[in-house]
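Every protein chain of the complex appears in place save one, which is left out.
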Amino acid sequence: MTDEHPRTFKCVGILAHPQRPETFSLADQVAAWLRARDIEATALMHWDQEHTDPSGWNLAIGIGGDGTVLRAARVCAALGVPVVGINMGRLGFLAEMSPSNWQAGLAAVLRGDCWIEERLMIEAEWSTNSNVVYREEALNEVVISRGIVARIVEFETYIDSAWTTTYRADALIIATPTGSTAYALAVGGPILPPELRNLVVVPVAAHLSLDRPLVLSGNAVIEVVTHCSHQAVLTVDGRLAGQLEDGDRVTIRATGHVSRFVRTGERTYFYRSILDRMEPKSRI
Amino acid sequence: MTDEHPRTFKCVGILAHPQRPETFSLADQVAAWLRARDIEATALMHWDQEHTDPSGWNLAIGIGGDGTVLRAARVCAALGVPVVGINMGRLGFLAEMSPSNWQAGLAAVLRGDCWIEERLMIEAEWSTNSNVVYREEALNEVVISRGIVARIVEFETYIDSAWTTTYRADALIIATPTGSTAYALAVGGPILPPELRNLVVVPVAAHLSLDRPLVLSGNAVIEVVTHCSHQAVLTVDGRLAGQLEDGDRVTIRATGHVSRFVRTGERTYFYRSILDRMEPKSRI
Amino acid sequence: MTDEHPRTFKCVGILAHPQRPETFSLADQVAAWLRARDIEATALMHWDQEHTDPSGWNLAIGIGGDGTVLRAARVCAALGVPVVGINMGRLGFLAEMSPSNWQAGLAAVLRGDCWIEERLMIEAEWSTNSNVVYREEALNEVVISRGIVARIVEFETYIDSAWTTTYRADALIIATPTGSTAYALAVGGPILPPELRNLVVVPVAAHLSLDRPLVLSGNAVIEVVTHCSHQAVLTVDGRLAGQLEDGDRVTIRATGHVSRFVRTGERTYFYRSILDRMEPKSRI
Partner (left out) sequence: MTDEHPRTFKCVGILAHPQRPETFSLADQVAAWLRARDIEATALMHWDQEHTDPSGWNLAIGIGGDGTVLRAARVCAALGVPVVGINMGRLGFLAEMSPSNWQAGLAAVLRGDCWIEERLMIEAEWSTNSNVVYREEALNEVVISRGIVARIVEFETYIDSAWTTTYRADALIIATPTGSTAYALAVGGPILPPELRNLVVVPVAAHLSLDRPLVLSGNAVIEVVTHCSHQAVLTVDGRLAGQLEDGDRVTIRATGHVSRFVRTGERTYFYRSILDRMEPKSRI
């Protein structure tokens, strides 16, 4: 257990998946289980990132798929509240526990048999005519992509203020190590363990332009000026931020924040969790 | 020169790029050049695929980028009118001639120093509840893709009526050999010379599902049933066909038609034309 | 059942894996099972490709991994003897039956509930100073590769006598559709179903030269002139043919032969057999 671990849990927030009622009853069970141990528990079913305030929480429990855990982590990042996920979704790379083992898992957390995994967060700052019109934090990735019309977008890309290359592609992904196993993985990006502090830049469907992933320092500032004859959109952690105008600039950099995940297993759990699932079925 | 080559050119259609006026003056020059040789020439500036009738043409000349040549080829495919392109665009994989050498090129064509390259065409047939709502022919590719919201689409895929695999991806491309050097190339597809009669199936951003291209016989019938929580769209040769409903089926197969391109160079021109451009700059 | 299917099986050759004694007892069991049905059966334990004569056989049964079935197929190709495999190996893409179901499988074959799958074969012809020094047939692939010293080899490549490109790579693979799921698959090649008549060309570790697979017509003649400062070797279906001198030429083309495999399942078995194994474990 690291020094950053809260010694006591007085107040826990429980965040269910607002569109999946089957997560509600589990949220209620978890709340009851915590209250029986004299811990204040707040179960939120209908919540959104903008209006959820984790002040006072010593722990947040996300119940759902990776998307729910991701949203819980984004809610908690600014205040440094640690998060643990109970996976009721398909894959669950982020979630620590399952509907069948959460009681043992939470018991381990309460008695301190756990550690805190800190994961880099980045932000996207979107400027039109040098005016910042949007700024949002991401745990997985920032994506700039074409709209539904099949026209290539040009991504004029600067690293630390120096022009690096201009991608001609369907999309450009700037991912954290956490995001390296999400969307970036689907387009050939490398895998980075969660404790790294690097950024990954990888194009989608690069057409006769650089098609290789770049791995950068966590201090890098990436600026992307987007040129398109049709539509280009900005997506942050899977959420549509809006439609870019030709010439708009998106600046991506690490924020000071980290997402803090509570882990009860081995520190090397990551490789087993990810690689076991990626390997072809025929293996062994 | 093959047997299929028209012995005489009495009537030639010239198709400029409707949105690029710089192609209009070249179209007029080409028309004048042909008329000076007693050939009837019709130069169309503002045309579209639906309303352009190539009946009576012995040759069509497309002036613009690959997009213009592609559209000219689609207009001419049903009647078997051969097409030649004059490239005023960026890349010009399809075009034979350039603004600086078209006179020598057309002179060669008129005296029969040329051959006809026939390229496979495919069609997309889109069904909702077993009703065909759309059918269109393609020279490059049929694409089913997600809309602007970053949600993976499931593509339940059948080859010759047998379930093959279900892709989870941003998009699925079914390309002809001609299309193998267009969009499919940008997502890792193999290169096929234009005379082949195969189909290529390649997913875009496959997420923990099959990510390898399939090359099929030209007789294969490919059916794709699309499942999506948000939006999925059908695009045929770069043109948006419409928005699919969950469960809609798109059937792709070769049509009997071929696109017929007039070529004046070597029959192996293809490799030089394509590979020279793909190789990295540092090469020699 | 196709017309090519032998109406009666009078004589069957059984080919075990010479280095794996556990295949010998199964070979004996299969021979006894056949003899009990009045079929002449010859079980060979210690055999090699050069000295095994399948004359008179109506069927060959290979027992082992894909390597054994491959060698059985090569032995039988020239005489058109059909082959069936019983898989005692790791993967078994080629084998039809298993140690637990071969009796039902052979019974189906004997009563004609089967079909013959014909697969393209290619040959490698190796010339030094215009003298042919080696010629061998392959069902999977021909590979020219560097030796153990890590120096890039240059592969000057001609298709139908026209220079196509010069790869700078560790190796160059020329594969059949059968081979598309063997070594070529490991380096990003596309998957071709076994009935296709195409060739696939794919480099291994291409260094700043063309790195994309080519798919060619089955009529294509591929010539590779190899340039290396150190060692380069020729490998045919996994067997080392010898060490090339700088400037040696290897010509690869389809032979008239096909390998004939007896199949008892669906004609679309291929996709299930291959794709099920390739998909990541996390699927579903």
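Letters A, B and C name the chains as they come in the text, with residue numbers starting at 1 for each one.
We adopt the following convention: a residue touches a chain if its C-beta (ideal position, glycine included) is under 8 Å from a C-beta of that chain, and two chains touch if they have at least 3 such contacts.
Everything numeric in this text was worked out from a predicted model, so none of it was measured.
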Selected from C:Lys10, C:His207 or C:Arg267 as touching the chain missing from the view: C:His207
If the hidden chain were put back, which of A:Leu185, A:Ala205 or A:Val233 would touch it? A:Leu185
For the full complex, which residue in A:Arg35, A:Arg90, A:Arg151 or A:Arg212 touches the chain that was left out? A:Arg212
Among C:Val12, C:Val81 or C:Val143, choose the residue that contacts the chain missing from this document, as touch is defined above. C:Val143
Residues in chain C touching the chain absent from view: 91, 143, 145, 147-151, 169-170, 183, 185-188, 204-208, 211, 231, 233, 235, 238, 240, 277-278
Touching the unshown chain, chain B contributes residues 91, 276-283
Suppose we count only contacts with the excluded chain; which residues of chain A make the list? 159-160, 162, 164-165, 180, 185, 188-193, 195-196, 198, 200, 208-210, 212-217, 266, 268, 271, 275, 278-280, 282-283
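Simple rule for what comes next: only the chains that are shown with their structure count from here on.
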Of all other chains, the one whose Cα centre sits farthest from chain C: A
Same or different for chain A and chain B, when you check if over half of the residue numbers at their contact belong to both copies? same
Using Cα averages as centroids, what's the distance between chain B and chain C in whole Å? 35
Hey, how far is the Cα centre of chain A from the one of chain B, in Å? 39
Contacts with two or more other chains, residues of chain C listed in rising order: 278-280, 282-283
